[in-house]
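Quick one: the structure is below, and I'll ask about it shortly.
A single protein chain has been removed from this complex, and every other one stays in its place.
Moving on, here comes chain A:
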Amino acid sequence: MSLTREQMAQRVAQELQDGFYVNLGIGIPTLVANFVPNNMSVMLQSENGLLGMGEFPTEDTIDADMINAGKQTVTTVKGASIFSSAESFAMIRGGHVDLTVLGAFEVDVQGNIASWMIPNKLIKGMGGAMDLVAGAENIIVTMTHASKNGDSKLLSNCSLPLTGKGCIKKVLTDLAWLEIENGAFILKERAPGVSVEEIVEKTQGKLIVPDDVPEMTFS
């Protein structure tokens, strides 16, 4: 069985460490916040200028001046700070954020990522994604392994215009956990009940399959 969105978020959350500053993109990455272990402190960075993002407000505390990068109304946690967009991207570009999680259309064996532009469709813009992938050391891309038509999104060369070049080392799909090294995807873990054969079939770029590929475990 391929992973649900919640399971994907849960798997990413296993990569969190106590004391991490984390930037979560829109979509599945946002759900990671729901799976932070209880014994762990993690501070969420939102690139519009907030470090220490909290839950959504209640109707009584909603405030138009308090939003996240997805333009949703939010709150702050104790110990949060608020700053300008330049300061926010200094944190991101300066490599101060410990983990960045974001979605993508395609990744390839060179660690290239395409996530913002489909030619001949309306192009809305890259927002902060190019800064995030260029600035972060530790990035996890979350995406489905293949499109609805069955086309692989793990390629030898991205076909879409790039968001960043050579910056991705870890990918979680609905089928597998993979790392990118020396021009190849390395299959590290598979989703429970998903066969290595299925992953091989749905991976267009060079894939290295170790002798033992464990199933992911969820507590």
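Basically, a contact is a pair of C-beta atoms (placed from the backbone, for glycine too) under 8 Å apart; a residue touches a chain by one contact, two chains touch by 3 or more; residues count from 1.
Going forward, contacts and distances are computed from a predicted model.
S.K.: Look at the options "Nucleoside ABC transporter membrane protein", "3-oxoacyl-[acyl-carrier-protein] reductase", "3-oxoacid CoA-transferase subunit A" or "Transport permease protein" and return the one that UniProt uses as the protein name of the missing chain.
M.R.: "3-oxoacid CoA-transferase subunit A"
S.K.: For a quick check of understanding: of A:Met43, A:Val77, A:Met130 or A:Ala184, which residue touches the chain that isn't displayed?
M.R.: Answer from the full complex: A:Met130 touches the omitted chain.
S.K.: Using the definition of touch stated at the top, determine which of A:Thr4, A:Gln17, A:Asn34 or A:Ser84 touches the missing chain.
M.R.: A:Ser84
S.K.: Using the touch rule from the top, list residues of chain A that touch the missing partner.
M.R.: So the residues of chain A touching the missing chain come out as 46-50, 55-60, 62-74, 82-86, 88-89, 92-93, 112, 117, 122-131, 134-135, 161-166.
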